[in-house]
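Pasting a structure below so you can have a look.
Of the protein chains in this complex, one is absent; all others appear in place.
For clarity, chains are labelled A and B in written order, and residue numbers in each chain start from 1.
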Amino acid sequence: MTAGIPLEHGLLVAAGLFVIGFIGVLVRRNLLFQLLSIEIMLNAAGMAFVIAGARWGEADGQVLFIFILVMAAAEVAVGLALLLRLSNRFGDLDGDSVSSMRG
Amino acid sequence: MDGFCCSLPLWLIPALPAAGFVVLALVGARLPKRWAAVIGAGSVGLSAAVTPCAASCYLRHPPDGGVRIERLWTWIDVGTFDIGFSLALDALSLVMIFVVTFVGFLIHLYSTEYMADDPGFSRFFAYMNLFVAFMLMLVLADNLFLLYLGWEGVGLCSYLLIGFWYDDPENGRAARKAFVVTRVGDTAMAIALLLIFKHAGTLDIGQAMTWASDNWAVGSGLAVAVAFLLLGGAVGKSAQLPLQVWLPDAMAGPTPVSALIHAATMVTAGVYLIARTHAVFMLAPAAMTAVAVIGAATLLLAGCSALVQTDIKRVLAYSTISQIGYMFLGLGVGAWSAAIFHLMTHSFFKALLFLGAGAVIISLHHEQDIFKMGGLRDRLPTVFWTFLIGSASLAALPLVTAGFYSKDLILWYSWSTEYGSPWLWAAGTVGAFLTALYSFRLVFIVFFGDEKGHVERHPGLRILIPLVVLAVLSVIGGLVETPAMLGHVTLFSDLLDPVLPPAESTVPGHQTEHLLQAVVAAITLVGVFLAFLFYVRRPSIPAALRSSPLGARVCRFWLSGWGFDTLYDRILVRPFVDLARLLRLDPFDGISSTLGRVTAAGNSVLSRTQDGRIRTYVFGIGVGAVIAVTIVVFT
Partner (left out) sequence: MTVIFYLSSVIALLAAAIAISRRNAFHALLYVVVSLLAVAVTFFSIGAAFAGALEIIVYAGAIIVLFIFVVMMLNLGPQAAGRADGLLTPSMWFGPALLALTLLVELSVILIRATGTGTSDTAVGPREVALSLFGPYAIGVELASFLLLAGLVGAARLGSGARSTGGDR
């Protein structure tokens, strides 16, 4: 376990992952891909915690990573169940077509 | 008898007419007219019967301090603001309730015949009873707050009765005018009450007056301010300059209303108010002068206007304004009891004149133009004789009339007291001449000459009895107070002495007094003679005067009441109406409605973003997050 990886570099990677996930959510109309992108973003957030925890040599970072993991799992479970419902109802997963509100 | 009289509570006097009002207001429309008449006139009649009873008790067993106080209940009690619903009877109130109930009853009796064919018969009596109740409350009030209640109450009844025949919009307009114009004075009076309460800490009349005498120096700013504000209220109610414009128009009401409210009682409330608060006025010499000058100016102006009117009731209306001017003159020179004396005699003869005019009017089927009357002397003899007596009393024909004694007293004091001056006396004397001229002009035009109108019906007993009784009073009513030369009876001023300080003459001896009396009497007789000359012997003289260019202009000017209506219309009414018309478009609402419109527009813009697409929402969240981060990073 050699030192020398600056904290900033690790966080930069996390930021990069987060932004990529962000782009995914914004650009993709397919709900499955949006969910996937959200997973990437959550992962990036967790990564930031782990890296920060490693910087201080404390276990807290990993603890919070575990919480995020739990949250992501619950979110995916519900999200995918919703996805199945929507697919049944509308026959496709286009997020734009799943809209019955008219402003 | 005595014990019974003293056991009668004071509140019965205003309560009886009030009860009459309640009954008539609740079930009056369903009662037969006979019953409505019995209740309406009877309640006031009972009140008039209680009054002498209370008077005899008061005179035989004078209460401590000359005031009999009855506190009925506590009306308002907040902190130091303690207002009781309490009545007080002293000599001044006694005179007033005597006038109100007695003249009021006669006028009610008269009305039962005069209004017999009117569909609003019971409504009329309900209003009249309410008026009498409020008027009695006004004069019996122990504190200024209760007095103000009665003051506003009679104003309300005046409004209701002027606009009694509300089918004609013109009557409603006259009623509104009376209400609004008197409101100007009432506002001043309300401010005066607030000032008194703020400084004296009480509205009890006796306490407040004592406090004022003890704490305010003569001529101190507050005393002058309060006196002037009270004067404002009195001027509005009593139709004096500059608020006299409402009274001639108030003649739109039924004639008994004019007799009761706009001649005998309500319009004299201003005189009563000033007499009641005379302690404040004596602390404010400027206000005293103002009262006297207003009185003198009003009596001259109104006398001139009365000369040229053609409507019989408007003649009498201007004459009323003029006579109240005399009372103000009396008040202004410190002749308090003389003013109240004239108030009493005036209420007799002026009520008589109005009732007589009413008898003439219904005999000629609601004709009010005096030039369409004439020659009624033989057709309506009782009316003629009583009207003649009333006019003589109004013109203050020497020795035989009540008006002579009261007016003479005022004129004498306007010369001789410390507040008086020859100028005020001169104004009053010119006014006496004018009074003689216009009152006999009326008599000669209406009752002499050729018969022009056709007498359709002859007045019955219920009209004639009040006329006769009032005529008798107009003759003998003055004998309770006579000048030194003529027996020197001082019953009236003795009665009022404990309440109103006697006027002190600064002129020693009686020579001057006798001389002035002779002058006034002579001038009055000249006025009567001129009227006889102009309107019986040589009708061509006034016609020539009227047709000359200057005469025509003056005539028009006086006919319109010295142009006050036009003036007020120009400087007050029209700007106000214009402003109201401007504000009807709600320019100030624009500010707030713009806010509403912007909000609505913002809503319609923002509601487009609610398009149901998840990506839009995510994008919105993203933009928000980025903005938040930007703020964090770059600050």
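Following the convention adopted for this analysis, contacts are C-beta pairs under 8 Å (C-beta built on N, C-alpha and C of every residue); 3 or more make two chains touch, one makes a residue touch a chain.
Since the model is a prediction, treat every value here as computed from it, not as a measurement.
Partners of the chain left out, restricted to shown chains and counted across the full complex, are A, B.
Listed here are the chain B residues that touch the chain not shown: 619, 622-623, 625-626, 629-630, 633. If you put the missing chain back, the residues of chain A touching it would be 1-13, 15-24, 26-30, 32-33, 35-37, 39-40, 43, 46-47, 50-51, 53-63, 65-67, 69-78, 80-85, 87-89, 92-94, 96-97.
Here, only the chains that are shown with their structure count from here on.
The geometric centre of chain A is 90 Å away from that of chain B, both derived from CA atoms.
Residues 607-615, 618-619, 622 of chain B touch chain A in their complex. Chain contact summary for the complex, chain A toward chain B: residues 22, 25-26, 29, 31, 34, 95-96, 98-103.
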